[in-house]
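Missing here: one protein chain of the complex. Every other protein chain is in place.
Lettered A, B and C in written order, each chain numbered from 1.
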Amino acid sequence: MNAKTIIAKRVALEFEDGYVVNLGIGIPTLAADFLPTDVSVILQSENGFLGLAPLGGLVAEVDLVNAGGKSVSIMPGGAVFDSAMSFAIIRGGHVDVTVLGSLEVDQEGNLANWMVPGKLVPGMGGAMDLVSGAKKVIVAMEHTTKDGNPKILKKCTLPLTGKGVVNFIITNLCVFEVTPAGLLLIETAPGVTVDEVRTNTVAEFVIAPHVCTMPII
Amino acid sequence: MNAKTIIAKRVALEFEDGYVVNLGIGIPTLAADFLPTDVSVILQSENGFLGLAPLGGLVAEVDLVNAGGKSVSIMPGGAVFDSAMSFAIIRGGHVDVTVLGSLEVDQEGNLANWMVPGKLVPGMGGAMDLVSGAKKVIVAMEHTTKDGNPKILKKCTLPLTGKGVVNFIITNLCVFEVTPAGLLLIETAPGVTVDEVRTNTVAEFVIAPHVCTMPII
Amino acid sequence: MSKITTIEQALEFVQDNMTVMIGGFLGVGTPERLVDALVIKGTKNLIGIANDTAMLDKGVGRLVVSRQLKKAVVSHIGTNPETGRLMNAGELEVELIPQGTLAEQIRAGGAGLGGILTPTGLGTIVAEGKEVIKVDDREFLLEKPLKADVALIKAHTADTAGNLIFYRSARNFNPLMAMAAKVVIVEAENIVEKGQINPDHVVTPGIFVDWIIKG
Partner (left out) sequence: MSKITTIEQALEFVQDNMTVMIGGFLGVGTPERLVDALVIKGTKNLIGIANDTAMLDKGVGRLVVSRQLKKAVVSHIGTNPETGRLMNAGELEVELIPQGTLAEQIRAGGAGLGGILTPTGLGTIVAEGKEVIKVDDREFLLEKPLKADVALIKAHTADTAGNLIFYRSARNFNPLMAMAAKVVIVEAENIVEKGQINPDHVVTPGIFVDWIIKG
């Protein structure tokens, strides 16, 4: 199983039947493909609708794109609205889970994913509203950068997307829960040891008494 | 011509073609019946639609009432919305003229029409938003109470609906413009003298150099 | 899990001392069957948030007459003499709010905003005791968001996913209240299958709706 699949499969287990979910571009979007058969979620697309169909589902429609600009389709029972309503839904706490990628995340639950000063400034889009409004915020990303540098830090160095907003960090190596006391290692990926997690993580973390292997197949 | 007709006819002359207009219950509503033939206005009903048909026009519809709860109908080209949108239209300055009745109005453009402490407390409904948001606020009322007591005062005695919000006062006796310097008498009703206005008005006012008779037939 | 239920089941969520939003404008757009059942159930000490207290025998007015409200948060009570009588007798607390402010406060409650900044009510008793915020030298009243435990909503048509459309002026406060309450109960004149409402015509997305009863 490659890194992305591990992450996407594990993220999918966070969803309960009927949840309203907003998935960021990239790995987070993949999670929708791995839902348990008895779980169905309602995908919110911040550009203005509910009932986003999983990729590869229905035929893409004219004038219907996801928040990444990709042509998509809408499920029966979907609803379209303007951007103010879209973010009323997000800011108002009506999204159960949002899953986002990140450049950096730290042991205080801070998250940085919208700019690298002087280099890359895509902008925050809807990310700042999502992390401040969703009931549960999951960061889903590869544990380290392509060069092997740690992304889970003691303190983010990049401008923040949100302060103290992250609830869970799900990577190809492990799952951290963000608690008021700091990071708690609750699961490791199949075949990954706690030492491996430690080597690849700058942040301090506590190992849960019953740390277990991610229940993914 | 009775007092109400005089007022309604004179109010109607304040409307220009295409104006968005909100008319209060009572005399203000009558104004819609006296529009010049080359003027058509769009009536806003604060309970949630544009295109309110003048009374006695089309057949009343199910679940369609005006802000007074009276069954009404909607004109072709009308639009329905929720109460937040209705007051976004009002507060946002998208209503050209609002016409309201009043219990008291004073020489500073203050208006009191929503409660008589200890006696009558109907509530402000949409009136406070209308007077603060409409581009032009016209008070349309009989010049005195049924007992002949003045309603145009130096200073309102009742709790205000809006402070310094009135632009014109149109009564069965005259038209006052509210200027930064105070009330300016600009018209008298047919057959009414300036002295008659003075006798029935407590507020101080200045007589315009070219005070004329209301151009109503 | 189906959102369609019986009126008795739905009203299990309305308990004494709760804050309840009720749609409607002078009774138009009020879920009368839900109000009927709430009167029969006799739930007490409710805080009612609504545009008005309608009439003695119509809409929210019936909960005034049945003495089930301890407080009414409304913009208008003039059409229901009982509201004024109970208020003057000290048996019902009435908080009067300008209609546009009330609508926007409910929207803010649903939209996760900290409050609204409105010019409405400045210089009147509505402003008493409230914070005034200056923005670019203009003054605005800070009015707080409103939320509720339960909202009772009237819709023209609901689909089984809870998507709602409304008819004419029966829309009014209903879509706003559907966003601002923990439990949202809808009385729908018509119930259709999921997919039967054009997504572009939906006014209240189904995620806001918990329970639907046939009106």
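Annotations
We take it that a contact is a pair of C-beta atoms (placed from the backbone, for glycine too) under 8 Å apart; a residue touches a chain by one contact, two chains touch by 3 or more.
Worth saying up front: this structure is predicted, and the values here are computed from it rather than measured.
Just so you know, the chain we are not showing touches A, B, C across the whole complex.
Within the set B:Gly78, B:Pro150, B:Gly164 or B:Gly182, the residue that contacts the chain not displayed is B:Gly78.
Only one residue in the set A:Ala8, A:Leu23, A:Leu43 or A:Leu64 touches the chain that does not appear here, and it is A:Leu64.
Of the candidate positions C:Ile47, C:Val74 or C:Leu117, contact with the hidden chain is made by C:Leu117. When the missing chain is restored to the complex, the residue among A:Ser45, A:Thr144, A:Thr188 or A:Thr201 that touches it is A:Ser45.
By the touch rule set out above, subunit B reaches the unshown chain at residues 17-18, 20, 42, 49-51, 74, 76-81, 84, 87-94, 133. Residue positions on subunit A in contact with the hidden chain: 45-49, 61-65, 67, 69, 74, 80-84, 86-87, 90-91, 118, 120-129, 132-133, 159-164, in rising order.
Summarising the interface, subunit C meets the missing chain with residues 104, 111-119, 133, 135-136, 138, 140, 142, 144, 165-168, 171, 199-201.
Note that in this section only the chains that are shown with their structure count from here on.
Note on connectivity: the fewest chain-to-chain touch steps from subunit A to subunit C number 1. Ranked by how far their CA centres sit from the centre of subunit A, the chains are topped by B.
Centroid to centroid, with C-alpha atoms defining each point, subunit A and subunit C lie 35 Å apart. Here the spacing of subunit A and subunit B, counted between their Cα centres, is 55 Å. Separation between the centroids of subunit B and subunit C, computed from CA atoms only, is 29 Å. Within subunit C, residues 107 each touch two or more of the remaining chains.
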